[in-house]
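Every protein chain except one is present and positioned as in the full complex.
For clarity, chains are labelled A, B and C in written order, and residue numbers in each chain start from 1.
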Amino acid sequence: MVPLSWYLGLSALLFTIGAVGVFIKRNAITIFLSIELMLNAVNLTFVSLSGFFGDVGGQLFVFIVMTVAAAEAAVGLAIIISIFRNRESLNVDEVDTLKL
Amino acid sequence: MGQEKVLFIVFAVIAIASALNILLQRNPLYSALSLIGTLLALSALYVTLRAEFIAAVQIVVYAGAIMVLFIFVIMLLNVPKDQPQVEKQKGLRYLAIPFAGLMIAEMFYVLRPIRLSTLPPVPSGNAEQAVGTTWSIGTSLFTDYLLPFEVTSVLILMAVVGAMVLARREGD
Amino acid sequence: MLGAIILAPLVGAAILGLFGKRMGERLIGLIACSTVAVSAILSFYLFFKHHAELEQGQKFYEYLFTWISVGTFRADASLLLDSLSAVYILFITFVAFWIHVFATGYMRGDTGYWRFFAYMNFFMFSMLTLVLADNFLMMFVGWEGVGLCSYLLIGYYFTKDFANDAAKKAFIVNRIGDFGFALGVMLLFLKAGTIFYFDDPDRGIHGAFSWAFSQAHDPLAWSAIFAGGMTTIAILLFVGATGKSAQLPLYVWLPDAMAGPTPVSALIHAATMVTAGVYMVARASSIYTHAPTAMLIMAVIGAATALFAATIGLAQWDIKKVLAYSTISQLGYMFLACGVGAFGAGIFHVFTHAFFKALLFLGAGSVIIGMHHEQDMKRMGGLKKYMPVTFATMFVGWLAISGVPFLSGFFSKDEILYRSFITDGLPEPWPVILWGVGAFTALITAVYMTRLMVMTFWGKARFGDAHDAGAHGGHGEEHGHGGLPRESPRSMVLPLVVLAAGAIFAGYLGVPEGLSGGKLPNYFEHFLEPSIARSKVPSGDAQANGSPHSPSGETTIHGAVVQGSAEVEDHSLERMLTGVSIIIALAGIGMGWVWFGRKPLWEPPSLLEHKYYVDEVYDATVIQPIKVGAINVLWKFIDVRIIDGFVNGAGQLAGLVGGGLRHLQSGLARSYVAVVVLGALLIIGYFVMR
Partner (left out) sequence: MTNLLLEWVIKTIVILLILVTAVAYATLMERKVMAWIQMRVGPNRVGLGKFRLWGLMQPLADGLKMIFKEDIVPLQASHWLYIVAPALSLIPALMTFIVIPYGSQITLFDHTIELHVTRLNVGLLYVLALTSVGVYGIVLAGWSSNNKYSLMGGLRSSAQMISYELALGLSIVSVLLYTGTLDLVEIVEGQQGFHGLAWNIFHYPLLILVFIIFYIASLAETNRTPFDLPEADSELVAGYHTEYSSMKFVMFQMAEYLNLITASSISTTLFFGGWNGPFVGRLPLLGPVYFTVKVFVLIFLAMWIRYTVPRFRYDQLMRFGWKFLLPAAIVNIIISSTVILFMR
C-alpha cells in the first residue's frame, strides 16, 4: 500500500509549486491558476487523511472547498475581466493603484 | 513494488509535471491546460484513496466547470502577445527559490514522523456505506454538516451576484 | 396585561409615526384615542378585578425580560402594579383619553395632525412606563421618555422661534433635574446594592426599600445632606423632582411650555407629567421618611413655590400663563404634603388636581379656539353668553381650585393644610409657618382664579376692538376679524363635561375622616397605605402611637393603629381649620370678584408682572457666565487650542505614520504574497522548531 506520507509529500510539493507560481508569475490569470493549484494540494491532504483515518469529514471539507473555489473563480474572473477592460493588461505589476 | 505504488507514482509524476508546466508556460491557456492535467491526476489519486465521489466531483466541478470558465475567459480576453512585460519587483523572482526550499524543508520535516501506510479496511456487508461513497457523503452533508452546506449555497449566491455586478459594463 | 397597557399607546405611536402621514384625520384620531382607550379599559379592569388584593398591599409583577445584568447590578424590564401605581394609571389613562378626544377637535386642520398624535401616544407609553416600572432605572426610562415628548410637543409649532426656545428651555432645565435623579439612583445602588423598589422572591430580587427600612434614621441636620447617606439620596432624587415638577428653583420652564398646543398643556404640563415628581417622591417615601432633613427641605420648597407662583399668577395676562403658574403653585402644595409626611394627601391632591386643572386647561383651550386663537385675557370678557358650556364647566373648575366646599379641590387642599398644621415630623415652628403660607396661598389662588374668570367670562366684551390692547394692536387685527366667539364642537365640549363631573366628584373618594366624622371612610388613603411608608417621629421609636402634637389619630398615615384609635378622636381642630379654609376661599373669591369686577384691566405691580425678574436673574447669574465661559474658555482656549491641537496633531501624526507606511502598501500583489508566505513560513517554522 501507499503510505500516507507519500500523499502528504506530494501535496506539499504541489502546494510549494503553487506558491512559487504566485510569486514569480505576473499574469493575473496564471496567478489565479496557481492559487487553484494550492487549493487542490490542500484538497489532496484532506482526502488522504480522510481516507486513512476513515473519517468522512475531510471529504466534505473538500466538497465545500470546491464550491468555494467555484465561487472564487466566478468573482475572480469577473474582476479580471473588468480589470482588463479598463487597463488592457493582465500584468499584476501594472495594476498597483488599488483602484480600477 | 506493488500495483498501488506504481499507480501512485505515475499519477504523482503527471501531477507534478503538469504543475511545473503551469509555471513554465508563458501563455495562460497552456498553463490552464496543465492545471487540468494536475486536476485529472489528482482525481485518479482520489480514486486510489477510495474517494470515488470526490474524484467524480473533482472532474465535474473543477475540470468541467471551473477550468472551462478559466479557458473561456482566457479566450474571451485573448491577450495580445506583444504586451510590454513590466516587472516592478525583480527581486521576488530570486526570492522564490529560497522560500520554496524553506517551505518544502519545513513541510517534510513535519511529515517525517508519519508512519501510517494502510487504508482502514472496508466494513464488510455495507460497502455501500463506507467512507467516500455517495451515500456516506450525502448522509453527512445533510445531517451533521447541513449548516456549512447551506452557508455555502448562500456564498455561491453572493458570488453570482458579485460576478454579475463586476463583469457587466456601465449602462448595461 | 400590564405589558398591554403600556404597549397599546406604543403601537399607536408606531403606526401613526410610520404611516400617519398618509392617513386622514378621522383615522388618526380614532387610532390615537382607541389605543389610549385600550390602556384605560385595561387599567380599570385590573383595578376592579384586584382592588381587594391591592388594598391588602399585594403587588402584581409582570416580568418582561432582564434588561441589564452586570455583576451585582441588575435591571429588569418588568412592571409593578400596586395601589400607588394603580391609582396613577387610573387617572392618567382616564384623563388622557378625554384629552385625546378633546385634541381631535382642537387640532383639526393642523398640518401636523399625525405627528401630534404620534407624540401624544408616545407620551402615554412613556408615562405609563414611568408609573408601572418596578425599579428606578425603568422609571428613569419613562422619566426621560416623557421629557422627550414634552420637548417635542412644546416645540410642536417648530416654525415659531418662541416654541423652539421654550422647548429647549424645558429640555435643558429638566436635564439639571434628571442629572440629580440619575445621581440619586447611582448613590442608591451604591448604598443599597439594588435599584428595585421591593423584594421579589420569585426573581430573587432584593428591594431598595427593605434596605431603607433596615437603616437607622438620619438626623435632622444640615450635615446629613452631604453625608452621602439616605438624606443625600433623598435630596438628589428631590432635585430630579423639582426639575420635572417645576419647583423652585427649576420651575422656569413650565410657564414657557405653554407654547405647545393646549391639550399638551392640559395633559403633560398639568395633569400627568409634572406630577411624576410627586409620584417618585411618594414611591420613594420609605427613603424620605428616614431622611427628615430632606422632608423639611421638600416641605419648605413646596410651600415657597406655592406662594411664589401664586403671586406671579395674579399678574399674568395670558390665560394659559395664569393656569401654568397655578399649576406650579398646586404642585407646590403637593410637595408640601409630601414634606410633612402626608404622602397620601399629596397623591390625593395630584388626583383631584388632574381633573380640575385638566378641565381648566381644556376650557382655556376651548376659549382660545372660540376666540380664534386669542390667548390674551385683555381681549376677552363677556364670553359667558357665547360659550355657555365652556363657561359652565370652567365655573366648576374655578370653584374646585379655589377650595369651595364639597368640590374636589376643597377636600384635598384642606387635607394638606390640616396635615401640615399638625405634622409631627418637623420641628417647631415649621408646621405653623407652613400652614400659614399654605393658607395665604389658598387666598391668592382664589383671587387670581376669580380674576381669570371675571376677565374672561364676565364684564364687557373687549374683543373686536383692535385699539384696546395697545401693544397687541397689530396682533388683534390679525385675529380679531374671525367673527364672534362661538361654542366649540362636540368633541371638545364632551371632555369638558366629563372632566367637570370628575372635578366635582373625585374628591369624595378621599373625604378626610375629620369632616365626615368617620362616617365616610377615607377610601383613598386606606387604599394607598400599603404602598406608602409611614412617616416616623424622628426623635423616638413611638412610631405606632400617634404623636404628642396630634389630637387626632390620623396624624400619621399608617394603617392599623390609626384605625383603631380614630373613632374616639376629637375632630374639633380639623373642623376648625376647615372652617378657616372655607372662609379663606370665599374671601378670596369675594375679593377677586369685587376688585376685578370693577377694574378688570388693573395693572399689577411690575415686579409680579415680570415674575420677580427670575428669568432675568437666571440669565445674569447662570446663563451669561456660562456663555462667557463657553466662548472664552471652552471655545477659544480649550477647543481651539487644546482639542483642535490634539485633533490636528493626531491627524498630522497619522499623516506622518501613513507617509512612512505607505511604502508597504505598494499595490503590488506579488509583494503582498511574499509577505504572506514569509509569515506562513515563520509560523510553521515556529511550530516545527518548538
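One rule holds for everything that comes next: a contact is a pair of C-beta atoms (placed from the backbone, for glycine too) under 8 Å apart; a residue touches a chain by one contact, two chains touch by 3 or more.
Owing to the predicted nature of the structure, the values given are computational and were not obtained by experimental measurement.
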item	value
Chains on display which the left-out chain touches in the complete complex	B
Touch with the omitted chain, as defined above, among B:10, B:68, B:105 or B:158	B:68
Touch residues of subunit B, complete complex, unshown partner	29, 33, 36, 52-53, 55-57, 59-60, 63-65, 68-69, 71-72, 75-76, 78, 128, 133-134
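Here, only the chains that are shown with their structure count from here on.
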item	value
Pair with more cross-chain C-beta pairs in contact, given A-C and A-B	A-B
Subunit B and subunit C, separation of their C-alpha mean positions in angstrom	73
Subunit A and subunit C, separation of their C-alpha mean positions in angstrom	69
For subunit B, residues that touch 2 or more chains besides their own	88-89, 92, 95, 99, 103, 107
Contacts with two or more other chains, residues of subunit C listed in rising order	668, 670, 674, 677
Residue ranges of subunit A in contact with subunit B within the complex	1-10, 12-21, 23-27, 29-30, 32-34, 36-37, 40, 43-44, 47-48, 50-57, 59-60, 62-64, 66-75, 77-82, 84-85, 89-91, 93-94, 96
Subunit B - residues contacting subunit C, complex	88-89, 92, 95, 99, 102-103, 106-107, 109-110
Complex interface listing, subunit A residues touching subunit C	19, 22-23, 26, 31, 92-93, 95-98
